[in-house]
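Only one protein chain is missing; all other protein chains are in place.
Labels for the chains are A, B and C, by order of writing; each one numbers its residues from 1.
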Amino acid sequence: MANDQELPSNWGRWGADDELGTLNLITEEARARGAAQARTGRTVSLARPIRPTPFVSGPFAPLARDSSPVQQIMQYAGDVPATVDMILVTNHHVSSTHIDALGHQVLDGKVYPGHPLAESVTPAGVRHGSTAAFAAGISTRGVLLDLAFDGPLPAAHPITPEDFEAAEARQGVRLESGDALVLRGGWAGVVDFEKPLPGVTLDAVRWMHQRGISLYAGDLGDAYPPLETAVPAPLHRVALPLLGMPLIDVAEVEELAAVCTELNRYAFLFVVAPPRIHGLTGVPVNPLAVF
Amino acid sequence: MANDQELPSNWGRWGADDELGTLNLITEEARARGAAQARTGRTVSLARPIRPTPFVSGPFAPLARDSSPVQQIMQYAGDVPATVDMILVTNHHVSSTHIDALGHQVLDGKVYPGHPLAESVTPAGVRHGSTAAFAAGISTRGVLLDLAFDGPLPAAHPITPEDFEAAEARQGVRLESGDALVLRGGWAGVVDFEKPLPGVTLDAVRWMHQRGISLYAGDLGDAYPPLETAVPAPLHRVALPLLGMPLIDVAEVEELAAVCTELNRYAFLFVVAPPRIHGLTGVPVNPLAVF
Amino acid sequence: MANDQELPSNWGRWGADDELGTLNLITEEARARGAAQARTGRTVSLARPIRPTPFVSGPFAPLARDSSPVQQIMQYAGDVPATVDMILVTNHHVSSTHIDALGHQVLDGKVYPGHPLAESVTPAGVRHGSTAAFAAGISTRGVLLDLAFDGPLPAAHPITPEDFEAAEARQGVRLESGDALVLRGGWAGVVDFEKPLPGVTLDAVRWMHQRGISLYAGDLGDAYPPLETAVPAPLHRVALPLLGMPLIDVAEVEELAAVCTELNRYAFLFVVAPPRIHGLTGVPVNPLAVF
Partner (left out) sequence: MANDQELPSNWGRWGADDELGTLNLITEEARARGAAQARTGRTVSLARPIRPTPFVSGPFAPLARDSSPVQQIMQYAGDVPATVDMILVTNHHVSSTHIDALGHQVLDGKVYPGHPLAESVTPAGVRHGSTAAFAAGISTRGVLLDLAFDGPLPAAHPITPEDFEAAEARQGVRLESGDALVLRGGWAGVVDFEKPLPGVTLDAVRWMHQRGISLYAGDLGDAYPPLETAVPAPLHRVALPLLGMPLIDVAEVEELAAVCTELNRYAFLFVVAPPRIHGLTGVPVNPLAVF
């Protein structure tokens, strides 16, 4: 990485052993700001549905199938009148809404906030920077910045602080320290690496750092191909490992945007409840916006 | 089963193809009642932590290990500076907080509300009564009934409507239609089949039916050994398949009870956000109480 | 099944607890007949190659892939200079050469030789009639009957004893008690259920019974659609469960046939060495012909 000195960083800010990263910014005040948004209880999921691929055996099993983040095995229950199954889950999958743990990215042999990789991530699981940090649940205020209010962002569009502030002005809302930023670029469900994807710039990450964003979720993330060669993936190579900001990849925000427009309200209680499994580099999650 | 006529049932109540069961009771009114409970945003998880069992290979892999609901495989990422993993999840596991889908229990060859098993549950996944019903998230008012306020329930104690109503009176709260009932029996983390477990009676299930409970979560469920031979497991053999009531098995409610006592408040916004995976018989979940 | 009385059966022939079935026919004499065939040591595999499907994660993982009997996960080895992996294997797969254990087929709630299903096959594995019977390896004389010497069998051709005896006469070889029958129909690698598949008739199974065939392997098995409605799949519904004859499904015999023709010799030492794993209903295998 070109010049780490110039990159925004929270290494050391909350101690050498910190595992929460920007979740530290969710103070009592931020939490109450979130709770104040829950009024009618109307709830919207920000997760894409996952249809598992079956493990079917026998001569008539389907021979071709798409890749799914989840593979399901229906189990034999003997003579018990219950049905049971198990699943195999690819935690980081291009079509699964999932949360990245801080140990998911490695920078010069280290994970946030400077822990040696070999001590942090072992063949037997993640010891530092795992999903254990999220296991008790996250709740704070979420704010949607809808950059696709008049249509999807153009291919290869670089998302800048100006885009964020224009959306704030247009929507009459301002992101405060501890809030979760939910971004809509209008690229729902696009998994096509032939076409340049728009994405977040390093300046946008600096802006998030200054504002005190605790958590990022979006239907877009890092651009592909990279916008800047020096720092090719600002969310995954700067925000996550240097700021310690958890990322919710592949969020589904179409219904959310429709509800925000309908209610003319872009803030909500944002509740993220990953399965309480320790030691993972990430895990599928069903983030909920409660209005 | 002795006499189905006499058992409480919602078969047909919401149509022959219904997949929501008692979640239908979460009306706009019930939802708003839940949202009204979110004030400070303080959040408590009702899930037990899961520590995965690693799949470690090589000569120095550990040879003995406990059973875990989750097995984790750290994957080889080649020369990409990221860490990745996958997990194998046993959806119904005695030490995992999970939600049972309505297709999990079979009654006389049928699942709720009367669908033939063979059409509903296939080797390739659940077609009717799966986790798809929960995928958009559940939010409603939750109420803790703390039956262990002065110590754990005695072994083999039959939990009755009287226990529920005494708790309501003691706590100054009343379960309304659409609410989630969260039960504490004081048996946190007990997985010992040598000792008789207390559990819910058929009368208690009738009471839930009359009150309009939408969802059950508890550190106790069905008694073991069964309390009544005619209906050996009222939650799993009546509430789930006949009422269509989803069950959250193996909830962890110790911290919840402590917070309720501290705040002298037993109702909260209850948010359940299972991973949005269709077609399963159940799935681990991290239920959150937001105060 | 129409009339079990009239079907050939070995139930009771080797005792009520027998797990070897027709492998009992591999006597010392049969074994020596096999060994006598090993002369030059030239070895031919009868297995189809399996190319595993990778479990790849990350943003650039392939999204479409074919079904494979084996899925492979490359594991993270930490700082050990070794590469390690694990595999998930579907034991019965239409494109995998595998051996069926005797507990694989159920007849009127029983498995060979009349054991109740519930006692034999449990959610925790097969207790009677599993791959444990093959675990020490099988070696005997194998004989190829090449029914496709002048081209593939026509679609829907019913394979009869006359076909077998014509091949014996043509090739100058005779199957004796304890031998393995290897069949070539010339349908290598055909997995197309749109086209009627030729297959073995019930009369052909009776013939195998009379001759004392110990083991069947072929590029064809049961016809599809079934030839006879009363007994739709004579190999899987009669030979395996009633005779106790293990079946090697989806054998690859093209190279074998070429070598037999080249050497003008249709008998060989046939060695089958399934991984020594107990309790399975079947397992992929690499059968070898040693000349």
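Definition applied: contacts are C-beta pairs under 8 Å (C-beta built on N, C-alpha and C of every residue); 3 or more make two chains touch, one makes a residue touch a chain.
These figures come from a predicted structure and were not determined experimentally.
Within the set A:L25, A:V70, A:V84 or A:A167, the residue that contacts the chain not displayed is A:V84.
What chain B contributes to its contact with the hidden chain is residues 55, 57-67, 75-79, 88, 90-95, 118, 121-123, 191, 193, 224.
Although one chain is not displayed, chain C still touches it through residues 28, 30-35, 38-45, 47-52, 54, 56-58, 62, 70, 72, 74, 81-92, 97, 103-107, 111, 117, 121-126, 132, 135-140, 236, 269, 271-288, 290. Contact between chain A and the absent chain runs through residues 55, 57-58, 73-77, 80, 82-86.
Methods note: only the chains that are shown with their structure count from here on.
Centroids of chain A and chain B (each the mean of its C-alpha atoms) stand 27 Å apart.
A separation of 49 Å divides the Cα centre of chain A from that of chain C.
Along chain B, residues 57-58, 74, 82-86 each make contact with two or more other chains.
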